[in-house]
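What you see is the complex with one protein chain gone and the rest in place.
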Amino acid sequence: MGSLILSQVFNAIMLACTLALIGIGFSLFFGVMDIVVFCLGDIAIASAFCILGITSLTGVYAALNGIFPMVVSNIILVICGGVFGAILVTVMYHTVVAPFEGKNINASLLSTVAAGYVIRELIGIFYPGGRDPQNFPNLLPTGYLFNNTMLSWRNIIIVGTTVLVLMLLYWFVNRTKAGISIQALSQNKEASIMIGIDWHKMVIVTFLIGGFLLGIAGFLTASYASTLRFDTGSMYGLLGFSVAVVGGLGSIYGALAGSLVIAFVEVFVTGFIPGGAAYSGVAGFLIVVLFIIFRPEGIIGEKSISKV
Amino acid sequence: MAARLNDKITAALVALGICLLVYISLMSSLLVILIIVALLVVLLTYCEKTGLIDTVFQLMGKNTTLTSVIFGLFIISLPFLVKGNNDLLHIMIIAGIMGIVALGLNFQIGGIGQINFAPAVFYGVGAYTTAYLSVRLGVSPWLGTIAGVCLATLTGVIIGLPALKARGYYLALVTIALQTIFTLMIINIPAVGGPNGIPGIPYYQIFGYSLHSRVEVFGLTLPYQVNYLYLVYIVFALAIVAASRLFKSRYGIAWNAVDQDPVVAATQGINLTSIQLLSFCLGAAFAGMAGALYAHYTGFISNENFDFSQSLILICMVILGGSDNVPGVITGALLLTMIDQKLADYANYRLLMYGLVLIIILLVRSKGLLPKRIRIYGERDTGMSNGDAKLAAGAGGKR
Partner (left out) sequence: MTNFLKKRSILILACVVVSLSLMSSFLLAGCSSKQSASAKTVKVAFIGPLTGPDASEVVGPKNCFDLAISQANASGKLPYQIQSVYYDDASNAGTAANDAQKIVSDPDIIAVTGFFNSAPCAAAIPIFKNAGIPLVIWGAISKDLTQAANMPYITRVVPTTFQEIQPMATMVTQTMGYKKWAVITSTSTYGQDTLAGFKAGIQGVPGVNIVSVDSIADGTTDFRPVVTKLKSEDIDAVFFGDNLTEAALAVRQMQELGITNVLLTGTSALTDPAYIKAAGTACEGMIVSQSGEDPTLLPNGQAFVAAYNAKYPQGSYGSYGEYAYDSTNIIIAALDGLGANPNPKDLATKIAAINYNGLLGTTTFDANGQTTDKLTTIMVVQDGQFISWDNSQYKTGVRKLPPV
């Protein structure tokens, strides 16, 4: 029984890692711009499709492998996915977010939901066989550490990457000028602009970083599932938004805490309640509803929403 | 007197024009509908620039009897106009049902300014209640419908309660989460059919006459959809009257006050809890009624009819048509249902087109085709001229 619980804890941590990065994406955009971009899940999935597309172009992938060792070429691929995510997010910003800035939030909410549909359907229509589930290539090393099936190299790398990205983000937000400007903007936009922070530049920087994060999130999720479906983006995005809210919208560590909560609930309901697999989704969303009703500021409440 | 007559003719012509537009959109292909929508956007923008739109609204408002007679005649003659084509009648029935739900949803989106992402839950509760009662327990469809409306209203309280706590994005997430939970629970509960849905729902009967029988008039055999067309549009008409009255009533004004600023509204003596719950409950009752109609019309329901994408389509109807404006919501429901049904021929591109149309209309007219109008008070009672009414509105006169 003990080893079973331990194994399920591992499963939950892995699930949390795939959710944490997208949750941070939601928090980042909300912190700076006070908006929720609902199509982030689709952007992450689209980035994973970009990586898949490059590997399926046999000529390009073989050439990459010819020039660089396997590890380096795989890292280049992941960076390609991140760059694609960053470009896509910037395009989204200019088409469906910027035109509605400062207006009714309902319009930007709907336009980003619609943008998610557009991204998803474009993949489904134009990617060859895009509506069928795709096998995601195994770019991470196979094999196990200490011959323990929970400690596969892939899992270790996924956790490692998530932690690394978090640390880099921490360094960026707290130690660089751009990061501190972004923090200032999220606290008081008018005052920050007055002291000479270039708001538009910072918004673009945020979107580029967020997009890169999403690209990596898409890659990690697809690698962990070893499959890729064009239509999972909306649920992935919804879970990402949920973990951001449960943790505390606007807080980077909150997103991590939130993803742990949701992942533990879902995995333990599946693993320990007989027939619970069918109810894991219900349990996860019930937690979200309860959090919003009783603790809307989240686990790590950075920003109170009670403006009254 | 002559001017009065002139008004009447103009109002009648405008009403006729609207009917014809509906008819043409119904008969024509997707491309033509999209062209009509584009022309409509241009026309409306032009009318707004020149102020014509206010005049039109006033004309229509003064001659409600005349215009409603014209619209009524149009619906009555529709089966003959489309030569009993059951496909087109089906589109109109679905448009009517969607219209009822959208009017209810508008109490939340337009009224208190909160986007509720779970209207399909209300719609589904109404449908599932009556389907369960009439299929499993053999209750009459009419009683089932009443039960459906009641239970949907109750659901309105359940979903409305978190709305008191959360606003904006948080409310969006709560309602999306509740919507997802609802769909998952339907799939998981075998008593309501699970993933199989509920087939074989009985049809309505009036004194032993099943609404599911063909109609023979003037030597023309019309499909059974005709009966449902009339039934749905009678309910739709009642819903329109109720919604417009609510908009003009104390409650409608209180909703708008809450939308503007809840704190100010509360200090004015508005009970925030009850007034917000009211908007959810009334909206839910409308949706529950529509759901029951849908269940007894198609004879089959399943979780796919009431999922998140259905909610999204309903929200689009309200936002695209124009929130907090009854004619706007109706326009949105009619247009989007038609576009949706015609898109069935291009199934591979359906959702893509949906997304693109939504983004484009949001970019071009972010407040909808027929945006929210300035409230004008007291015009009807006193018969004030145009200028006086505006003056009264400017002075904040209250009926």
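Going in written order, the chains are labelled A and B, and every chain counts its residues from 1.
Methods note: contacts are C-beta pairs under 8 Å (C-beta built on N, C-alpha and C of every residue); 3 or more make two chains touch, one makes a residue touch a chain.
No experiment lies behind these values; they were computed from the predicted model shown.
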Touching the absent chain when the full complex is considered, from B:Trp142, B:Tyr230 or B:Phe300: B:Phe300
Interface with the undisplayed chain - residues on chain A: 1, 3-4, 7-8, 11, 14-15, 131-133, 135, 149-150, 152, 224-227, 229, 231-232, 235, 266-267, 270-272, 274-275, 277-278, 280-281
Residues in chain B touching the chain absent from view: 6-7, 9-10, 13-14, 16-17, 20-21, 23-24, 27-28, 43, 50-52, 55-56, 59, 83, 86-87, 90, 184, 187-188, 194-197, 199-200, 212, 223-225, 298-302, 304-305, 344, 347-348, 386
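Here is the rule we go by: only the chains that are shown with their structure count from here on.
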Interchain centroid distance [CA atoms averaged], chain A/chain B, Å: 36
Complex interface listing, chain A residues touching chain B: 30, 36, 95-96, 99-100, 103-107, 109-111, 113-118, 120-122, 124-125, 234, 238, 241-242, 245, 249, 278-279, 281-282, 285-286, 288-289, 292-293, 296, 305, 308
Residues of chain B defined as touching chain A within the complex: 109, 113, 115, 161-162, 165-170, 172-174, 176-178, 180-181, 184-185, 187-188, 262-263, 308, 312, 315-316, 319, 323, 348-349, 351-352, 354-356, 358-359, 362-363, 366
